[in-house]
Structures are given as structure tokens and as C-alpha cells.
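Just one protein chain is left out here, and the rest sit where they should.
Entry: subunit A
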Amino acid sequence: MAEFDLTTRMGQYLDRHLVFPLLEFLSVKELYDEKEMLKGKLDLLSNTNMVDFAMDVHKNLYPDQDVPNSLKGKRQDVVAQLKSLQAETELITKIFEDPEVVRQMQSSRDGRQLYEFLNKEHGFEASMVDTLYTYAKFQYECGNYSGAAEYLYFVRVLLPSTDSHFLDAMWGKLASEILMQNWETALDDLQKLKDIIDSNPFGSALQNLQQRTWLIHWSLFVFFNHPKGRDLIIDMFIYQPLYLNAIQTTCSHILRYLTTAVITNKSRRRTVMKDLVKVIQQESYKYKDPITEFVECLYVNFDFDGAQQKLRECEEVLVNDFFLVACLDDFIENARLLIFETFCRIHECISINMLAEKLNMTEEDAERWIVNLIRNARLDAKIDSKLGHVVMGAQAVSPYQQVIEKTKGLAFRSQMLAMNIEKKLGIKTGDLPQWGQE
């Protein structure tokens, strides 16, 4: 199943710290060699300040070796640096601990105003923001995400949006929130970051594209964990052309997540599916996996056996995907429903045993499943149990209905038109003498 693993492709668009959860997940699934995983982790850690973690990993990797001196030295460095930074920021943190300041912070929305207040009351200076930023960054490197998020919040409030660190602070905040799994706040931050990126602060199209690609990848964490995420992912990835464009140009593998989100989204599936199929078809030469192929089989080729085959593969893929593992059952259920729905639209008489085979169920289960569907009034059909058939209800639209459909809104629309014209005529007769004089 390693061939459908996207971690390497995703990793290049994620922050170091965000890759850890993915790697942890993979080592649990044992897709790859344990040793290699650990080595990879160690490499990842080499540029962070999480020395203790690195030491642990090192011990796991080479149980018979001592921890190298370089790591020990680094640990001392880090601690020293932390101390000095703490000393520097002590003053600032004190200010922020003042209950008066906290109240002011929460009440005032404007960064400038707050800054002036702090400046007046506590002698807060512009350079202190930078110190705070460095400290927050350091905290983040050490893996203390809650601290980082807290300080970055202040930095973001106090920095003007033109500052070079502003965007970095935003990214840092988002990463910290994701790593702390505060999905509400993360979603908030994500939205803010998106607004900033969409306001195009860089000017160059390439940079915009890069930023968007990063945002798309980071947002997966939020979208697949937040309860409303699966709606939002559709809005953002399909109906915002800029993001769809970014997906198509730089990271077509995101289609897997998009497709899953669409399939598991009951309410909007119907409308979105058409657009999604178009995108999948366009990109099929660049990217395909069982999930997109499932959609292709079902909606392009109407190959139900193929879809069935793919559905089985999908299961494997989903189990091994960090983001999607949670919605496995949801996906399977919905995918089945999709197959059945499409099947019903085409057929008027289906034998149950064939259906059971297509849906990957036993015959009895299938029958029960269909009965449930019929009972919930989601399907207009009858079961002929003697022959073992499901017979669909007739669905032909009568011409009368068609005519009624077509002419429904006409009267209203014509009335609106007539009213508009009358209004206009009224104005015009008033105006007439005026321009007659000209």
C-alpha cells in the first residue's frame, strides 16, 4: 500500500513540526521499515530545538550507542539560549500578566490603539515586539506550542500588517494551534491567513501560488478535524478558482482529500460531484489513486464492477492515510450509497444477489439495506422476493409536468419586467422636457 502513501509528497509543503504527527502515524501502521522511519525523524529533528525528543529517538534507533556529544552540546546551547531569551522577555511577559493589560487586550480590537496604551502605561517599545517574536519562534522550535501561540497572538495584534514578520507570525500561530489541536482557533487563523494571502501582498504570481499551496496542505489538518471542515474544504478547494488552480498546477494529490470530502458530504454531493468529476478527468494523467478512480469508474465509465474493485482498494488507502482514517466508515457507507443510487437511476430491475456482490455485502445484508432505504423513503422501489429482484418505480416525467416546470416563473418575471418599464417610463416622462431643451 506504500505506493499510495502521500507523506513524501505532502511533507515538502508542511512545516517540520507538522510532519511529526504524520510520521508517528506511519510508524504505527508499519508501512515502512522502522529503522528508516526513526532515521527520518532524527533528520527532521536536527533543525529543531527539541533535543530531548531527538535523544529519545536516537536511543530507539541505536540502543547500543551512547547519545552523541553533539546532541548534548546542543542541549546546553538551547538551554542557555532559552535562559537569555527568557531574561530578555521577562519584562514583556510581566506586562502581559498584568490583569489590566489583559482586560485592555481583550476589549480593544485595534492594534495601534493597544500599542499606544502599552507604550504610555508600561513603556512598551517597538523593538520589544521583535524580541517577543524571536522568543515565540524559539518556543515553537522547542516544541512548546502553547507558549508560542500565546506570544504570537500578541505579536500579531501589535504588529502592523505591513511588517515582514507579520505573515510569519500568522503561519506560526496556525501551526501552533494545529499542533495543540485547537481546531476552532485554528480555523479562525486559517481564515485570517487566507484573507491576507488573497489580498495579494507579494505581487508575484509564483509566490502567491506557493503560499496557497502551503495553505492548502496545512488546512487539511483543520478541515479533517473540525466538524464543519468537510463543507469548508469543498467551498475553498472547488469553488474558489484560485485554489482549484493551485491544486491543478502544483499539487494534484490533494484531489484525494477533496474527493473523500465530497463523497462523505451527503447534502451537497449531488451538485458538487459534477464539478469534481471534471477536475478529476482533467488531472487524471497527472494523478490517480483508487479514490479518484472510483469516482471515474462510477461517473465517467459507469463501470460498476470497476467501481466495486476500486472501493475495496479505497478501504486500504483510507486506513493508511493520516487525514482520512477517521472517516473510513463514513466513506464506505456513502460510496456504497453512491453506487446504488447511480445503479438505480439506470436500471429498472436489479437482482439482489448481483447487487450484493456489487456492494460488497452478503445477500441478506443487501436486502436489509435496501429495505431500510425504502423504508426511509429514499428509494422508490419494491422487492420481488420470489425472483429476488428489486423493481424500481417509474420515474418518467410527463409532458404536462414539463410544461408546468418551464412556465412556472414566467408570469412573475414578466410582471417584474412590466413594473420596471413602468417605473422607467415614469422617470423618463419627467426627464423629457429637460433633455428636449438641450
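What we mean here is this: contacts are C-beta pairs under 8 Å (C-beta built on N, C-alpha and C of every residue); 3 or more make two chains touch, one makes a residue touch a chain; residues count from 1.
By definition in this document, contacts and distances are computed from a predicted model.
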Record-based protein name (UniProt) of the chain missing from this complex, from "Eukaryotic translation initiation factor 3 subunit C", "Guanine nucleotide-binding protein subunit beta-5a", "aldehyde dehydrogenase (NAD(+))" or "N-alpha-acetyltransferase MAK3": "Eukaryotic translation initiation factor 3 subunit C"
Residue, one of A:Asn182, A:Asn208 or A:Thr342, that touches the chain absent here: A:Thr342
Of A:Leu61, A:Met354 or A:Ile383, the one touching the omitted chain in the full complex: A:Met354
Option from A:Val102, A:Ala126 or A:Leu417 whose C-beta touches the chain left out: A:Leu417
Full-complex contact with the absent chain, from A:Gln12, A:Gln86, A:Gln282 or A:Ser385: A:Gln282
Contact footprint on subunit A, counting only the chain that is left out: 249, 278, 282, 285-286, 301-303, 342, 345-351, 354, 387, 389, 392, 394, 396-397, 399-400, 402-403, 406-407, 410, 413-414, 417, 420-421, 424, 428, 431-432, 435
